[in-house]
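All protein chains but one are shown at their positions in the complex.
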Amino acid sequence: MGMLIIIDQPPYGTWAGREALDMAFALAAFDQPTSLLFTGAGVNWLRKAQDTADIEQKSLEKNLAAAPIFGIEAILADRTACQRYNLNSEAMIDGVQLTNASADLLGQYSQTAFAG
Amino acid sequence: MGMLIIIDQPPYGTWAGREALDMAFALAAFDQPTSLLFTGAGVNWLRKAQDTADIEQKSLEKNLAAAPIFGIEAILADRTACQRYNLNSEAMIDGVQLTNASADLLGQYSQTAFAG
Amino acid sequence: MNQLHTLHILNKTPDHPRFSECLGTLGPDDAVALTENGVLGLVASKALGLVQTYALESDLSARGLSDDNLEAATIDYSELVNLTLQAERVISW
Amino acid sequence: MNQLHTLHILNKTPDHPRFSECLGTLGPDDAVALTENGVLGLVASKALGLVQTYALESDLSARGLSDDNLEAATIDYSELVNLTLQAERVISW
Amino acid sequence: MTHSTPDSEKTSFTLVITGAPYSSQAPQTALSFAKATVAAGHTIDRVFLYGDGVHLASALVTAPSDETHWPKQWAAFLEEHEVPGVACIASALRRGLVDSHEQKRYQLGANNLLAPFAIAGLGEWVEGSIKSTRTIYFHAGA
Partner (left out) sequence: MTHSTPDSEKTSFTLVITGAPYSSQAPQTALSFAKATVAAGHTIDRVFLYGDGVHLASALVTAPSDETHWPKQWAAFLEEHEVPGVACIASALRRGLVDSHEQKRYQLGANNLLAPFAIAGLGEWVEGSIKSTRTIYFHAGA
């Protein structure tokens, strides 16, 4: 059981994914079992070597790297979405489990939420 | 020449189309030649018999009906989008010209804008 | 007691990426409740109709669709509240 | 003087309906400038590449795409400003 | 984080609104849902505003005379049914929504939080999602 937070928007262009990550961290801080699922264009969060100096935003790659330390149980990514965005395992940050965003997957969690 | 305001979002769910209509009316009020193009899911603005009493919003069908009075030159709708949303001429409000949202169409206007 | 596995509340137009994401995760015992712009899925999406589909009457009326012969059961808010309790879980897309 | 007919500034992901709306209106003398999430079109869209395509370097870098071998000319903001003046018209999608 | 069945003694809801009024339909859909919830005899534990949804708690919104004033409608509902309405502090500060406490803390020129809304952390949302029978989200459509 536990809670699944879904991120389906890419980083930087909108704040929705960032605020979804905050939700996941808050759940983990209260010892709630929590996983993250990246799907659709949201899988672009998982690309290595994000350099945000020129757009003056914090690197979300670094934020996400803190997820295991905060107690997030799993970082999941939809396999089809990764293929669509040409994101192979070499280009991907460590610690991501490939999966299929499906009824079976969502059925494993008691609650599922987007940030917006 | 003149200005083309594009509405590609349906009414009521968001305010973008409503604010696009305000832009068109403002241009017309300053005697600028102005046309409206409905495309994508935005063609759902053109469906007859919108009854908004239960969602407590103003009927945008009525707003749009005022367009010719305000001096909007043409209300255009993308043919393909109308087909996709099963919007035939009987279900459509009066005064709409079917067209194709294409390079040729946009090329007839000096400026083209969305509200958001 | 819980015949309804997951209730998917869907308020996006059929052109929005989350509409197809939602359809891609429907299980056989799930149901979809179309709200706001989501009701436009009834005139544009061919993938609906595989599971039980509901649509909010007030949103259909606002969009000029209340008289159409649509493949959905029309509901009011009281029925939507009931559906969220009948389902084992609810996902708002 | 104006070889560039219309400059299309596109900041939506390739999954967003406006991305395909934009591609559907490209003329042969048009150009596309990808900004923000629009740069993701370079890894996901097969329809780009039919017209001259530019992409903002700062948005590519932020998204980890600056070292990729992409089918676009990378530009900075000063070049984007120039493009808006070279074009007969500019449309922001 | 287990769910009670509908026939349990007390059925309660947490509502989360992430879409702004006059930009999305989310606050009005959520209000209709909330009214149906209390009409059916259920309890609303809490309404949590997150992301752009915090704009619903603005005291400075002026609606055109022929449009519904959603912040006031929501405030009246919360007061009538004694439901706590909470705006996420992180979302609120970034978006320029502050109460008198945050005004002092950050030395701002004014405050603009509409009573009875309060500002608090994501912990309120976590608690709701654990304790309520159902947590229902109202996002901006498109």
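First chain written, first letter: the chains are A, B, C, D and E, and each begins at residue 1.
As a convention for this text, a residue touches a chain if its C-beta (ideal position, glycine included) is under 8 Å from a C-beta of that chain, and two chains touch if they have at least 3 such contacts.
From a predicted model like this one, the values you see are computed outputs, not experimental measurements.
Asks: Write out, one label after another, the shown chains that touch the chain missing from the document.
Replies: Touch partners of the hidden chain, whole complex considered, are A, B, D, E.
Asks: At which residues does chain D meet the chain that is not included here?
Replies: 1-2, 9, 11-13, 16, 35-38, 58, 76-78, 80-82, 84-86, 88-90, 92-93
Asks: Tell me where the left-out chain touches chain E, residue by residue.
Replies: Residues in contact with the chain left out: 20-23, 51-52, 55, 58-64, 67, 71, 90, 93-98, 102-103, 106, 108-112, 142.
Asks: Please output the residues of chain B touching the missing chain, sorted low to high.
Replies: Touch with the absent chain occurs at residues 1-3, 15-16, 19, 22-23, 26-27, 29-30, 32-33, 110-111, 113-116.
Assume only the chains that are shown with their structure count from here on.
Asks: To reach chain C from chain A by way of touching chains, what is the minimum number of steps?
Replies: Step count on the best path from chain A to chain C: 1.
Asks: Return the chains shared as contacts by chain C and chain E, ordered by label.
Replies: A, B
Asks: Give the label of the chain whose average Cα location is farthest from that of chain E.
Replies: Result for max centroid distance from chain E is chain D.
Asks: Can you compute the centre-to-centre distance for chain B and chain E, using the mean CA position of each chain? Integer Å is fine.
Replies: The answer is 33 Å.
Asks: Taking the mean of the C-alpha atoms as each chain's centre, how many Å separate chain A from chain B?
Replies: The separation of the two C-alpha centroids amounts to 38 Å.
Asks: Quick check: what residues of chain C touch more than one other chain, meaning two or more?
Replies: Residue numbers touching two or more other chains: 11, 13, 15-17, 36-37, 58, 89, 92-93.
Asks: For chain E, which residues are shared contacts with two or more other chains?
Replies: 3, 25, 137, 139-142
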